[in-house]
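For this view, one protein chain was removed and the others were kept in their places.
Let's turn to chain A:
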Amino acid sequence: MSVDAGPRGASEPILRLRGIQKSFGPVHVLKGVDFEARSGEVTALVGDNGAGKSTLVKCIGGTYAIDEGEYIFDGRPAHVQSPRAASALGIEIVYQDLALCDNLDIVENMFLGREEVVGAARTLDEAKMELMAGQTLASLSVRTVKSVRQKVSSLSGGQRQTVAIAKAVLWNSKLVILDEPTAALGVAQTAQVLDLVRRLADQGLAVVLISHNMNDVLQVSDSIAALYLGQMAAQVRRSEVTHTQIVELITAGRSGDLGLTSSVASAVEGNGAQA
């Protein structure tokens, strides 16, 4: 299995997974997955339905505990057993079904569960939160929302996605995982969100982008990791592959020299069919 060295050669990936195994009862979902994500890069995670993308992300985010394998974050082995532990490391996940409350405004959503309080009575520090939220959105050059005190119910799909991403960035996170951020968006809003994704990476964050849309993946990613039936078919540089090669990695697990060797691929396929 080929894992690319990255453009900065020596730079250590912020997240490195080795041989991750995860089963749910008899169903073996992740079969020794290797994966890495680097700061300042967009790493696309692609794969067909059921390839294990969601499971892998939930393992990274601490929703599921891994059965076996190495989880190295920022050069140190980490034991991520809960979403809280992942947040503490600086890992934030923006889920597909946007975890936003419609009835709250942008500031309230961004600080949900982590509200700033002030004084002995521990009252909410609205001014501080509003200021920080405004600064975060400004740092991401978000100019599409009129006021940070707008209710989320009044925002468009793209704006909601923007708020969800800004919420993840607010907490000095190092790795942001975006689960299908453009799935429900129109053309203009997709461009807007991809723009933001690129900007996050340019600011030095490690971004993992899960997407079914090959155009999105090819447009913004630096590195592409293709999962095939619970195994990492290949993680390659964006510049070294074509659209066709990625599609082959996703659908067959291999493409020419890339990917799983044919025997492994068919063995995996056999297992997959049994499961």
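Basically, a residue touches a chain if its C-beta (ideal position, glycine included) is under 8 Å from a C-beta of that chain, and two chains touch if they have at least 3 such contacts; residues count from 1.
In the analysis below, contacts and distances are computed from a predicted model.
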item: Candidate names "Phenylacetate-CoA oxygenase, PaaJ subunit", "Imidazole glycerol phosphate synthase subunit HisF", "Xylose transport system permease protein XylH" or "NADH-quinone oxidoreductase subunit K"; UniProt protein name, chain not shown; value: "Xylose transport system permease protein XylH"
item: Chain not shown: contacting residue from A:G25, A:G75, A:G113 or A:G256; value: A:G113
item: Selected residue (touches chain absent from view) among A:K151, A:H212 or A:R237; value: A:K151
item: Chain not shown: contacting residue from A:L30, A:L137, A:L227 or A:L258; value: A:L137
item: Contacts of chain A with the absent chain, listed as residue ranges; value: 83-84, 95, 97-104, 108, 112-115, 117, 121-124, 126-128, 130-131, 134, 137-138, 141-145, 147-148, 151, 153-159, 188-189, 191-192, 195, 198-199, 202
